[in-house]
Each structure stands twice: as structure tokens, then as C-alpha cells.
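Before anything else, here's the structure in question.
Heads up, one of the protein chains got dropped from this complex, but the rest are sitting where they should.
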Amino acid sequence: VERKPVIAVVGAGRNIEAAVLSARELGRLIADNGWVLITGGRDAGVMEAANKGAKEAKDSLTIGILPYPAADVSSSVDVAIVTDMGQARNNIIVLSADIVIASGIDGAGTASEVALAIKNGKQVILLDVDDKAREFFSGIDLDRVKVADSPKEAIEMARVLLRARGAEE
Amino acid sequence: VERKPVIAVVGAGRNIEAAVLSARELGRLIADNGWVLITGGRDAGVMEAANKGAKEAKDSLTIGILPYPAADVSSSVDVAIVTDMGQARNNIIVLSADIVIASGIDGAGTASEVALAIKNGKQVILLDVDDKAREFFSGIDLDRVKVADSPKEAIEMARVLLRARGAEE
Amino acid sequence: VERKPVIAVVGAGRNIEAAVLSARELGRLIADNGWVLITGGRDAGVMEAANKGAKEAKDSLTIGILPYPAADVSSSVDVAIVTDMGQARNNIIVLSADIVIASGIDGAGTASEVALAIKNGKQVILLDVDDKAREFFSGIDLDRVKVADSPKEAIEMARVLLRARGAEE
Partner (left out) sequence: VERKPVIAVVGAGRNIEAAVLSARELGRLIADNGWVLITGGRDAGVMEAANKGAKEAKDSLTIGILPYPAADVSSSVDVAIVTDMGQARNNIIVLSADIVIASGIDGAGTASEVALAIKNGKQVILLDVDDKAREFFSGIDLDRVKVADSPKEAIEMARVLLRARGAEE
């Protein structure tokens, strides 16, 4: 058996409308493609929205990488991985993903996830980000950072990246 | 949606026959019950056997918590969580499980998993263990440590523990 | 006994001249002030330079938080803390520091450290950073991010921050 691609959706735990709407659509599209969704697993913001979106698809698998045992888990997470590592769990989220999609970078947590993803050699797709974030992260690694204008475009980029990787193997 | 119970099977990475045979049966029974199997994820010993066993069931979900990005993943793992934390990942395995079943304690890695499970307040079921291990861990916490004589008995114990927990909630 | 202040110096593992020169001066000034220096501990770039600088002072204590057991330790590190956690160790570096000084942000590793520091509520002082980094991180949290024009100014800022905190307690 070949393992299904795993896509991480990262973003703020606060409810920022654009990021949350995008996350929901990302989640649904990821599940529609038969990919596994991985998030920070909490019952809040982009995490919750992406998981909810995935559950709107017929068949889906959602993995949440929780910061602490007492964290509130999104009710749309199928399997909760409990790290008890706080923000250090961000490294596990990105290491476990084939591709990382950031739906907004409105806080330091998401910024750390994007940075750790690049550092670990992962491809990152930025969505709903302002010019500062785009310029900063593109400046760090132009090859690994892409910017999408919509969830659909992000998913299309992910598909191309996965195909390219498959061709290499 | 309620999350499915998650059962960890831990044990040696070496191929100790009794432990590996038990692990395979444990994996199959866990999947037959509709529970999620979580292991250390490597392509070796008890981990590999439990995952293979789960894949003999009709429907199964197997999560592997890998020590490093370069670790060989069992081909029967559905989702690989890559921690890059070496032995510290043992804490994540047990924290993410409702119940931990040790199939043999033939090495220090498994001993650490059993100890971490007890420390984190998890129920542990020991299978194929010698008197020394049984006495040591029962001495540490008699309430949290049970000893089973067969995979079937271990699964029956797990079922009772899960039911008791469900009744409490 | 009161614990001495702990200052983290973070930056690239590559040898970028300005950042390395600044790091060396930062290390020396930190030790001159009687503070403990904490770094990523490796025998490279900003880490090595800061530790070397500290050892030029009469009395100094340098703690290195190593990514893996096999990592080359700077010979100017007094105590090597071995995490075996790769980039997730960045969270430990910043959590253990009272103040984090970034000497250049030329890569994703340092960016993750600055982001994790902000996320964990630490004060961050940026030195030798370009406009993109300055604008991105100031945009995330203006209160926690300061920009210094020289190692001396960074140390002066640190002194003020430490004093303010002491006054609060």
C-alpha cells in the first residue's frame, strides 16, 4: 500500500474571517482529493475550519497534532495526536506533511510553522497573506515558497508539487 | 462525531518471535473492533507486526509515530507522524492512546513506554512479559498495570477499560 | 540565590560576516554583564561566534542547546544540553531565555526562533536585519520586537528590559 499524501493546513487560532473561510474550503478540497488533512487540532480558528471542511467531503481523514493533553480538540478531528509539547509540536505538523498550506499568517505561531517547514525542506503555499509576509518568506527561500490567490489555486499547486515529487521517485 | 478509541501497541524493534506473533494478532483484533492502532511506526519487530495484523482486517486505520524523518516506515502504516524526537516520541505514543498494550518488554525502549504510560495516567496491559517486568511495573502502580495471557485476553481487558471510561463520562 | 539572567543569541549557522562579528561582541558583552549565554550550541556561525565572544570575558557561562547527540559542539560551550529534537529545540532555546537577540535573520531556522519567542511571550531584539524581516516581525507584535543598530545598543535594550521586569516582580 502507498500512503496517501498528507497536507498540513496551518493558520491562526483566532477567528479571522478570510483565513477561516479559506481554511474550510481547503479542508474540503483536500479531502475531495483523497489526501489526509493534518492540523494543530484545536477547536479554534483555521484548525477547526479546515477540519470541518474536510468532514463535508464524502470520505476524509483528519489528524490533529495537539499541543497539550488538556487542549480542546476540534470535533472534526478523527485522530488526536497528543504531544504535550506546546509550540514545539509545530515542528511535527510540518515534518509529517508533504506540503504545508498557510491560510493567513496573522500571528507568531503560524510564522513559526512556515519557517520550520522551509527549514525542514518542505514546500509551503501561502494564502491570504499580506505583502510583508510574502516578501519576508519569499526572501528566505524563493524555491520553497509559493503564493496562491485562492484555495482552489493552492490545491492546484499542491497537486502539481505532489505529481512532480511522484515523478522523481 | 465521536473519535474512535486509540490503542497503542508497543514492543521491541527486534524480531522476538512470541512478541511479534502476539503483536500481529493484537493489530488484527484492534482493527476488527473498529479501534485505531498507534505504534512507533518503524518497519521492524512488534511495530511492523501490529500494523500488518491491522491490515488483515477489513477496515483499519494505522498511525505510526516515527522517531526521525529518515526512519523506515512500516508499509502497513496509513499515516506517518514524523517527530524527529528519537525516544522522546515514546511520550507522544502513550499520550495519544486510550490504552497501551506492551507485547513483550525485551528492551529499554519498551520499558520507557510502559513507564511513561503509567506516569501519564494511562492504563497499561502487559502481554508476553516475564516475572521481573510484571513485578517491577505492578509494584510501581498496581491500579494501572494489568497482565494478559493472550492477545484475546488483552483485547477483552481493553474493551472493559474503554467501557468503564465511557460510563464515567 | 537568584538565578542570573539568561540571554539567547540566535542566528544563522552559516558564516555571514556581519552577523558573526555582531554575535561575537554580543557574547562578550553578555558575559561582561554577568548574564548566562544560551545558543543553539553548534560549532558554526552565530552560535560559535557568540560562545567564543563570551569566553573572552573574565567570567562566563555558556549553555548550548544541541539539536542531536552527534552535532558538533562549539568548543566554547560550557554545558551542552542534548535534545535530539532537531529544530524543535528552538522552542527550548527561547523558553529558557529572558530575552532573545537575533543576530541576523538570514534563514528559516532563525526566523522560527524569533517567531517562537514572540509566540511564547518573550522580548526579542533584532540586530543586523533587513527591512523585510523588521517589518514582518514588527507587524506581528510591535510590543515584543525591538530593533537595535549595534551589539552595544542591543545589550543596553536588554538591560532596560531586565530592569523593567525586575521592577514588576
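Residue numbering begins at 1 within each chain, and the chains themselves are lettered A, B and C in the order written.
Just so we're on the same page, contacts are C-beta pairs under 8 Å (C-beta built on N, C-alpha and C of every residue); 3 or more make two chains touch, one makes a residue touch a chain.
Everything numeric in this text was worked out from a predicted model, so none of it was measured.
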| item | value |
| --- | --- |
| Omitted-chain contact residue, chosen from C:Leu21, C:Ala44 or C:Val82 | C:Val82 |
| Which of A:Ala88, A:Ile105 or A:Ala133 contacts the chain that the document leaves out | A:Ala88 |
| Options B:Ile7, B:Val20, B:Ile101 or B:Leu116, residue touching the unrepresented chain | B:Leu116 |
| Residue in contact with the excluded chain [from C:Leu29, C:Ile65, C:Ala115 or C:Val129] | C:Ile65 |
| Residues belonging to chain A that touch the chain removed from view | 84-88 |
| Missing-partner contacts on chain C, residue numbers | 1, 3-4, 6, 36, 55, 61, 63, 65, 69, 73, 75-85, 91-92, 95-96, 120 |
| Residues of chain B in contact with the chain not shown | 85-88, 90-92, 107-109, 111-112, 115-116, 118-120, 130, 132-133, 135-137, 139-141 |
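Quick note on the criterion: only the chains that are shown with their structure count from here on.
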| item | value |
| --- | --- |
| Chain closest to the middle, measuring from C-alpha centroids that were averaged per chain | A |
| Centroid comparison with chain C (C-alpha atoms), farthest chain | B |
| Intercentroid distance (Cα basis), chain C paired with chain B, Å | 40 |
| Residue numbers of chain A (touch at least two other chains) | 85, 91-92, 120 |
